[in-house]
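Below are the structure tokens for one structure; questions will follow.
Just one protein chain is left out here, and the rest sit where they should.
Up next is chain A:
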Amino acid sequence: MIGIVDYGMGNLYSLSQALKRLEQSYIISDDPGELDTTDGLILPGVGAFKDAMGLLKEKHLSDYLSRCAQTKPLLGICLGMQLLFDESEEGVLTKGLGLIPGRIFRFPGVTNEGVRYKVPHMGWNTLTFVNSQSALIQGLEPNYAYFVHSYYADLKNSNTLIAVADYYGHVPAIVGKGLVFGTQFHPEKSGVFGQALLKNYLRLVSQIDDSCSCGEEKC
């Protein structure tokens, strides 16, 4: 069972339908207790970083996610990926979940040479695999993925980088640390490739026997 973390931001329908197409059972919930009964989590999200963190805190989801990240697989998508990092400069500097070291910055919209470019980074961009050992991309060939975002992650540790895209510089596209993963693009909108990546995540979840049970010793 997959738990889609619903904190009131973003369109969960497409993601839930993508899981349905993969014949994966899921629940959509904002209740840590309910999410805790699942084997793996997906943190979606569209919108502003600060609003999202505010809602996660309000619903006691930020503490829950931080606790469970050691034992239960977690996949953040788009803004959901950005929330995994230490902090974001979107609006005012806001603390994130701190599960992967790094900071979120806005695309400047102009290169060092003074060339203007479009923000958001919107559309299909190619991926380059940096860590092909990662379970998330096992058996996959680098392909196009669908991106829509105005902010990007600046990683502190290069060993958390799994794949990058090129948009006037390196844009971390897939990141991971332990059981915590993130994709800057939308796998649920990235055609056959995105579906295969989601399938890899679901396989990884099913292979982790230890399901987290918060309130017990190991959490």
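Here, contacts are C-beta pairs under 8 Å (C-beta built on N, C-alpha and C of every residue); 3 or more make two chains touch, one makes a residue touch a chain; residues count from 1.
FYI, contacts and distances are computed from a predicted model.
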Quiz prompt | Record-based protein name (UniProt) of the chain missing from this complex, from "Imidazole glycerol phosphate synthase subunit HisF", "Fe-S cluster assembly protein SufD", "PadR family transcriptional regulator" or "ABC transporter permease" | solution = "Imidazole glycerol phosphate synthase subunit HisF"
Practice problem: Looking beyond the chains shown, say which of A:29, A:125 or A:183 touches the absent one. | Solution: A:125
Quiz item: Where the complex has a chain not shown, which of A:146, A:181 or A:201 is the residue touching it?
Solution: A:146
Quiz item: Taking the full complex into account, what residues of chain A touch the chain not shown?
Solution: 10-11, 13-14, 17-18, 20-21, 46-48, 109, 116-126, 144, 146, 148-150, 166-167, 186, 188-192, 194-195
